[in-house]
Every structure is written in C-alpha cells, then in structure tokens.
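In what follows, a structure is listed as structure tokens, so that the remarks can point back to it.
Missing here is one protein chain; the remaining ones are kept as they sit in the complex.
Showing chain A:
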Amino acid sequence: MSSSAEILSQAFTLGYTYTRSTGPIVGQFLTSLRARKMVGIKASDGKVLMPPVEFDPVSADALSEFVDVADSGVVKTWCWVKQPRKAHPSDKPFAWAMIQLDGADTPMLHWVDAGDEAAMSTGMRVKVRWAEETKGLMSDINGFVPEAVALLGELKPAASDEQITGMEAPIYLTYNFTAGKATARYLQSMKKGKLVGQRCPNCRNVYIPPRGSCAACGVPTEEEVTLGNKATVESFTIVYIPIPGNPIKPPYVIANLVLDGANLSFLHLLSECKNEDVRIGMRVEALWKPEAEWGYAMENIQYFKPIDEPDVPVDQIGKLIDEGR
C-alpha cells in the first residue's frame, strides 16, 4: 500500500443558461423597465411593493394592480464596496443600497455610483441612470446616481415593445473538485498504466474504481488489489443519441464491465466489434492509449474490445478470479 496519495484537484464549472418564464407580473415589470418606466404593484393592504411580486407576502393573495412609481427616491440603507469583484455591476468602488422610490412603500436593492464613500448617506436622494440600450433586464438600470448629478448620455429607444414573457438566466457555479484519497490513489495508478482497486475487509469484494469504502458493509477499504486488463460484459446499452460535448459518434456501446478479480462493474466504451454482436457475458480487454497520453484519468483506456475467449456464464459474472495473478 502506498503511503499517502497526492491530492488531485480540478476546477469544475457546473451550469446552464436556463430559459426562465417570468409569468405576467415580473414580465410586466421587465417590459416596463425596457421602456424606462418603473412600476410597482399594490399589495392587499394598499401598500405599493417594489419591485412587483406575484403573491402578497402577508396575505398570499395573487396581486395584479400595477402602480407607476418614480425613478428617483431615497437611500434607506447601504454598504460600500471598496474592491468590486468580477460579477459586480461596476469595476469602480460603489454602494449596494436599499432604495425606496417615490410612490413605493418598500425599498429595492440596486447599486449607487457615488464615486466616493463620503458621498453616500442614509436618507440621500438618488435617481435612476438608465442604460443606453434597454433589454428588459434589471441591468436596464445602470445603477443609481445622487439626484444632483446631471445625466448626459444618449438613450436609444427600446428595440421592441413586445410583452416580455421569458428571459435567459445563466447560472454557473465553479467548484474546486477534489478527488479524495481513494480516487486519487486509483488515478495515480492509472497514470502508470495500472488498474488498482480496493478490497473490502469484511465481504472481500473488490471495488474498481475504489471509493474508499464498501457501501454494502459500511467499512473503509484499504487493501489494494492490482487487476488485469480483461473484463466481462455484465450488461450494456447501444446509445443512439450524442452526449453533448462528447466527440463519440452514435451509435456507440456503453457497457457495464466487470474486470476479472473485481466484483462491481463500471461503465466504459466497447469498440472494434459490431454493435449487434455485443452480448451479456462477452469477454473484452482494455485498449490503452499510447503511454505519452496517459493522465490521471479512466480515459487512458481508450475503450474495451472483444477477445477470443468463451463467454462467461451469467451467474459467474462479477465473481471471476483474476487468473493473471
């Protein structure tokens, strides 16, 4: 058993650009913003909520009565951002502020381009600085400015007056994905061209890729077991649709393969055979990429290919002893 595994870590961005339906209320708010107009909505108790919400937060009533609101108002509270970050609306220091527009009874969150923290104060009056081009998004408000600031920029008319019913919502989360000890050790072996699994001390089953524990027994797995390149097809599917971002062209065979000496299958590609000839119990062997291309990855094995050995009886799949050892 090797002493300690190097930590393998990679940045990983998980995300999609969602197509969000706004519903009629938020849709109307965004449609108004695009036309450089502020609208709030009347709550059950007569108060004007800004920005508009679909349902009354107190009574749960559905709301529908829009109310025009001014594009200037009062800062109720604020905080100064000294070092703006990439996702912030400004690359210069600015204030996040809760701004209550004239005619509204609730403050809304936006940012104030005040130039200097000393220019900010609770109770100060601010006004909207409209974006040069409006798109029906919250960013149509290019921040607020102190009311005395003269705004000179040219404002293009809105490109459309169609009712907004949807918007794109890009949601991307970037993680630092750490492989963990068992996976790191396994991938370090892969980089050397070796398949190394782990044996459960309790049920004696061998896991590859190892997960550091046996889910059936609930115990850690530490004993390492080096396995050969031969495997058996436990089951498979022929996929006729492309995997987005994956160059493999359909139809291709994804098989659940159990290495000789292992007791749990993993997924890998099966190639160098006719798809219609693939069957449960079929014997296959790993085809490794050239050594120069080996990394910390299962993809060091390009695919598995059939070998000329008799099929394994179904009740023996996942129970074979590795004869190479």
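As a convention for this text, a contact is a pair of C-beta atoms (placed from the backbone, for glycine too) under 8 Å apart; a residue touches a chain by one contact, two chains touch by 3 or more; residues count from 1.
Following the convention adopted for this analysis, contacts and distances are computed from a predicted model.
S.K.: Out of "ABC transporter permease", "Acetyl-CoA acetyltransferase", "NADH-quinone oxidoreductase subunit L" or "Succinate dehydrogenase hydrophobic membrane anchor subunit", which one is the UniProt protein name for the chain not included here?
M.R.: Going by UniProt, the chain not displayed is called "Acetyl-CoA acetyltransferase".
S.K.: Looking at the whole complex, which of A:142, A:189, A:232 or A:263 touches the chain that is not displayed?
M.R.: A:263
S.K.: Given the contact definition stated above, which residue among A:79, A:109, A:151 or A:314 touches the chain not shown here?
M.R.: Of the listed residues, the one touching the omitted chain is A:314.
S.K.: Pick from A:87, A:148 or A:241: which residue touches the chain that isn't shown?
M.R.: Answer from the full complex: A:241 touches the omitted chain.
S.K.: Using the touch rule from the top, list residues of chain A that touch the missing partner.
M.R.: Within chain A, the residues that touch the unshown chain are 8, 10, 12, 14-16, 18-26, 53-60, 62, 165-166, 169, 171, 177, 179, 183, 187, 200, 203, 205-207, 209, 211, 214-216, 234-241, 243-246, 251, 254-256, 263-264, 267-269, 280, 296-299, 314, 318.
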